[in-house]
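Following this message is one structure expressed as structure tokens.
Let's look at subunit A:
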Amino acid sequence: MTLSHVLMLASALFCVGVYGLLTRRQAIAILLSVELMANAANLVFIAMSRFRGGVTGQVFALFSLAITVAEVAVGLALVILLYRSHADTRVDLASELKQ
Partner candidate 1 sequence: MNSHLLSIIVAAPAIAALFVMLTPQTAKLAIRVWSLIGATISFAGSLVAIRSYDTALGGLQRVEDYPLVPSMGVHLKLAVDGWGGPLLVLTGVILFAGVLASWTVKTRDREFFVLLLVLTAGVFGVFVSQDLLVFFLFYEIAVLPMYVLIGIWGSSHKVPPKGPFKFVWKLFDIGGKQYAAMKLTLMLLVGSAAIMAALFVMYLKAGGTTFDLGVLGATKYDRQTQIVVFPLVWLGFGTLAGVFPFHTWSPDGHASAPTAVSMLHAGVLMKLGAFGVMRIGMVILPEGARFWVPVVGAVAAINVLYGAFAAMSQTDLKYIIAYSSVSHMGIVMLGAATLTPAGWNGAVFQMVAHGIMTGLFFALVGLVYERAHTRAILKMGGFANVMPAVAAFFTLGCLSSLGLPGTAGFVSEFMVFLGAWKSGHYLWAIPGVLGAFVTAIYVLRATRTIFWGEGPSHDFHELSDPKKTEWGALVILGAGLVILGFWPRLILDYIEPGSVEHLGKVLAPVATLARLP
Partner candidate 2 sequence: MKELQVLWLPLAVVALAVVALLVDLMLPPPRAKQQPAPIVGWLVVFGLVSLLVGTFVYEPTGTAMHGAYRQSYFATYLQRLFLAAGLLGALGGLDDVQKRTPRRQGEFWLMLLSSLVGMTILPGARDLLLIIVAFELMGIPLYIMAAYSKTDAQPTGAGREPKGYAAEAGFKLYLVGATSSAITLFGLALLTGMQGTTKLDLLSQAPLTPLAALGLVFVLGGLGYKIGMVPFHMWVPDTYQGASTPFVAFLSVAPKAAGMSVLASIFLFGLGAQKDVWLPPLAIIAFLSMGVGNLLALPQTDLRRMLGYSGVAQMGYVLVGLAASDAYGLGMVLFFLTGYLFTNLGAFLVLHTTAEAGGGYGFESMSGLSRRSPPLALAMLMFLLSLAGIPFVIGFWAKLYVFLAAWRAGQVALVVSGIVLAVIGLFYYLRILRAAYMTDEGDLPTPKPAPALQLAIGLCFLAVVGLGLWPRGLVEASTRAGAELVAPVQAGQGAGHLTRR
């Protein structure tokens, strides 16, 4: 269990999140993927703090947790708004504004 392993894991999770982000059609599924990516970031924070010392990593993790939660809250509010105006939370429906 070395730092490089954890980093590899975190990177993998991050890329899975990115994949999810690009393919999911449902707005909420996208939020999930973003959640996944943020979680990978937290993992790196903790790993760095644990393997390279210093408490700032964990502090950063907590803060990042808080920020991501706030984002999700706003995200859900927007999804509800989207639903209310487009009758469905499918992302590709909302594309009047273009070109």
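What to note about this one:
Heads up, the rule we're going with is that contacts are C-beta pairs under 8 Å (C-beta built on N, C-alpha and C of every residue); 3 or more make two chains touch, one makes a residue touch a chain; residues count from 1.
A quick word on the picks: all candidates are chains of the complex that A comes from, given by their letters.
Only a predicted model underlies this, so the values are computations on that prediction, with no experimental measurement involved.
Looking at 1 or 2, the chain of this complex that touches subunit A is the one numbered 2. Within the complex formed with candidate 2, the residues of subunit A that make contact are 7, 14, 17, 21, 27, 30-31, 34, 37-38, 40-42, 44-45, 47-49, 52-54, 56-57, 59-60, 63-64, 67-68, 70-71, 74-75, 77-79, 81-82, 84-86, 91, 94-98.
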